[in-house]
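All protein chains of the complex are present and in place, except for one that has been dropped.
Going in written order, the chains are labelled A, B and C, and every chain counts its residues from 1.
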Amino acid sequence: MKVSIIGVTGYSGLELLRYLRQHPSVEVVSIHSHSMNKKSLEAVNPHLKHLISLPLEEINPEKIMNKSDLVFFATPSGISKELAEPFIQADFPVIDLSGDFRLKELGAYETWYGSSAAPLDLLQKFDYGLAEYRENPQAKWIANPGCYATAAELSLAPLLKEKKLDVDSIVIDGKSGVSGAGKGLSQTTHFSETHDNMTVYKMNSHQHIPEIVQQLKKWAPTLEVIQFSTSLIPVTRGIFLTTYAKLNEPISDEELVDLYCTHFENSPFVRIQAVGQYPVLKQVIGSNYCDIGLAYNPQTKMVTIVTVIDNLGKGAAGQAIQNLNIFAGFDERCGLELLPIYP
Amino acid sequence: MKVSIIGVTGYSGLELLRYLRQHPSVEVVSIHSHSMNKKSLEAVNPHLKHLISLPLEEINPEKIMNKSDLVFFATPSGISKELAEPFIQADFPVIDLSGDFRLKELGAYETWYGSSAAPLDLLQKFDYGLAEYRENPQAKWIANPGCYATAAELSLAPLLKEKKLDVDSIVIDGKSGVSGAGKGLSQTTHFSETHDNMTVYKMNSHQHIPEIVQQLKKWAPTLEVIQFSTSLIPVTRGIFLTTYAKLNEPISDEELVDLYCTHFENSPFVRIQAVGQYPVLKQVIGSNYCDIGLAYNPQTKMVTIVTVIDNLGKGAAGQAIQNLNIFAGFDERCGLELLPIYP
Amino acid sequence: MKVSIIGVTGYSGLELLRYLRQHPSVEVVSIHSHSMNKKSLEAVNPHLKHLISLPLEEINPEKIMNKSDLVFFATPSGISKELAEPFIQADFPVIDLSGDFRLKELGAYETWYGSSAAPLDLLQKFDYGLAEYRENPQAKWIANPGCYATAAELSLAPLLKEKKLDVDSIVIDGKSGVSGAGKGLSQTTHFSETHDNMTVYKMNSHQHIPEIVQQLKKWAPTLEVIQFSTSLIPVTRGIFLTTYAKLNEPISDEELVDLYCTHFENSPFVRIQAVGQYPVLKQVIGSNYCDIGLAYNPQTKMVTIVTVIDNLGKGAAGQAIQNLNIFAGFDERCGLELLPIYP
Partner (left out) sequence: MKVSIIGVTGYSGLELLRYLRQHPSVEVVSIHSHSMNKKSLEAVNPHLKHLISLPLEEINPEKIMNKSDLVFFATPSGISKELAEPFIQADFPVIDLSGDFRLKELGAYETWYGSSAAPLDLLQKFDYGLAEYRENPQAKWIANPGCYATAAELSLAPLLKEKKLDVDSIVIDGKSGVSGAGKGLSQTTHFSETHDNMTVYKMNSHQHIPEIVQQLKKWAPTLEVIQFSTSLIPVTRGIFLTTYAKLNEPISDEELVDLYCTHFENSPFVRIQAVGQYPVLKQVIGSNYCDIGLAYNPQTKMVTIVTVIDNLGKGAAGQAIQNLNIFAGFDERCGLELLPIYP
């Protein structure tokens, strides 16, 4: 299978390259960037020296479709909604890592992203690509989930599907590594301001909130809102989510862990920690794993769910390849069996 | 005023030295350590070279009381409950930075600290030293609050005292810098395991939980429990607390900020951020400030309170000196007017 | 004594504020910025909330000279050479923290800074402000040294003055914290690129090279060149210099340390480490100290000199205040006796 990558110079695009190099059945045949199509990829990414001989090309849909079988958009928000149309018109498979095709409700994109959404007919063609819960695995057009959203949805799926939660009680405290902010320079990502620091951002306004609610409602239709906050921690990669919710009935830690183990027993990339153990962020870095630890507090009747992913792995490029595998009929794990890099 | 410091070689003890050097009315006359009373302080702390000429001395209560007017215990849990008695018998002022005299309820210390508590009569002599809410400002014996506890209590005081909270809905997500774990070596504080990482610890079992509940109950007697979790982030200093709670009535962000500004208008070390602004961790490092930002979410009816302190400042040595100032009748700010170190 | 600060919003300007707050004999009466003179200082520096009531003002030399007795320029290169002239014409004292008045040789500034130098008559009015070796302590106009230059010159002074070095053999390997690059955004200071990374920069072209050579030649006129390289390490503050040079004669470590101790016995801010001990970067952070460790290698006949300073302290604001103290006849240590912040 031959693929092209648009937006290869961003962190998610580079991570697609890193994983796909290991993929036994996929070849990257062209790479594209809308911002720097004159320079070579090596010139700005010395870690790729001697490793990627492909030239950086302009984005020409015709040429891309002639060469390859599928295209990844690893572009910032607002790009793929402009550029994906010719591919869809031509019935050509697209996996979009940006937020442009995730929100299905009219007006939601505009409210949360601050610009007009993709046309509704295009929006509806995209299947939301939470790999463990794909509704339409044959879909040719996949909206790959956001990093926070992936972690939040996997954290809550079993309890919501089993109707064990008070759906009005969910609080999600999210922390992200700085690579989540991408390559763009800003005060918030300036080393002297970020190192040895922690910052809350987008208070009650992060664009993953409607995405998470949209997915959770599929499992718990009465759920309307979640309390969700996002902070920046001084690490390069990773999402660390601490989720709190009241249970309808008491449960033991053993039952809780069993519930999750059973629920995810066919999900090779979700690893439930043993009773009394909680994942550390680094245990998933460089990989596609989502690791989850669980505790029930009988005093407060609340469960605490600790979830970690690599924002560029399961939160972006890793899950995109998992979705490619599902689409192409490969084993879900193809190209994704790298061990996390530790320490 | 002359003071002695027991436990000067720990991080809180060193921080007492740093602040007291600026104090116009206090002189440190002796320093003590139970672990290394042969070496000089400079030998293990090269940053103090040429700066502290006092020798490290053994802990002899008689000699200490002869020399000085007050003693600080900056020792780990379990030490002051053994060593403080002769001072109290002699009616000599003590400020204890450890947890040994904070929990007043029978059995609480043993449950949460895992060893037997100080004798009840001693416990009751100590005033809980949350500087902004001292019950007995003339108290000679002060149990300086824990770092998390300080931040949590200041975060919630105005809303609880004004009876605006659903007291069963409180969730506190706490993050601490690694210096909170002290100088002792452990896997969790080993650089290669901690750097670029984040870890939850003491799930539902942190010893500051009963301390916080004990204080919050004074303001809201029906409050019985809180959901409180603690994580380690890869910074040296700092407590970053994100607190969530449901409000009984809607409120605007402006009203919320006003409520806090009014409440703390005579508290020079609590700085309420303007509407829409949230403190970053570094803005208090090296200082005694507690900075608080606030947001109300009308969708979830929850308030989010973002609170930062330096765990060694307002969370330990800074507040201890603030308590000394209150006890001695000095201006609360004496010796504490250092600017935060930024960046 | 009343002072004004131009360029107060940069890291060195902020550090001047931090130190001067402790200074018993100096008051900051006005603060100025050429880039953001509409906003208040607090608005962009929340760590200063409630602490600095002065407004940010435009740079009006007349008004500044009416209000104050001395002006600091804490501006980037290229500003003070444009703005300092009216002060000098009016015989008004200036301490310039930038590189604009350091290089006395014709053409040197243009070669190394890439723009035209200040007029020669102005250049010659400025005394080079290496505080331990001031040529003209009464000078009204002081060119405060660069951070690397300060560390390099203090490292080599005793051996050069005693003619113990092979002056052609000097190699200085310099490492700097990221705050040295200032507040300006760049790829090199973007957290995701800088954290967990190390980079060499300005290979053989750092503008402190001619400054160091200019000063070393005063002590060793035959010295013409030095090998000097600069790297960025992932810390916020600090200069860590490892200097190597061949000695003309063997020496013992004891003699070496003695030579330095004697040389600096009246320099309160230079602390020579004992034989076999070498300073760590953090032991000077937040302070004006320059700590030096020494070792002689009989096999290679080379001395290794390990030197640490805070780039914003002894490398900028701290030394500037030390120079102000010298100029004003205060004790050199006034306002600078803060302990390093550790850990």
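Following the convention adopted for this analysis, contacts are C-beta pairs under 8 Å (C-beta built on N, C-alpha and C of every residue); 3 or more make two chains touch, one makes a residue touch a chain.
Note that this is a predicted model, so its numbers are computed, not measured.
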*Looking beyond the chains shown, say which of A:11, A:260 or A:327 touches the absent one.*
A:11
*Could you tell which one of B:2, B:50, B:163 or B:190 touches the chain left off the display?*
B:190
*When the complex is taken as a whole, what residues of subunit B touch the one chain not shown?*
11, 178-179, 181, 183, 185-187, 189-192, 194-196, 234-236
*Identify the residues of subunit C touching the omitted chain, counting contacts across the whole complex.*
169, 171, 173, 175, 192-193, 196-200, 203-204, 224-227, 229, 231, 233-238, 240, 242, 244, 276, 278, 280-282, 285, 293, 295, 297, 299-300, 302, 304, 306, 308, 343
_On subunit A, where is the contact patch with the chain that was removed from view?_
11, 14, 17-18, 21-22, 45-51, 179, 195-196, 236-237, 268, 271, 273, 277, 279-280, 282-284, 286-287, 291, 337-343
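Here is the rule we go by: only the chains that are shown with their structure count from here on.
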*Specify the chain with the shortest distance from its C-alpha centroid to the centroid of every protein C-alpha atom present.*
B
_Euclidean distance of C-alpha centroids - subunit B vs subunit C, Å_ = 36
_Overlap residues in subunit A, where contacts from two or more other chains coincide_ = 192, 196, 234-236
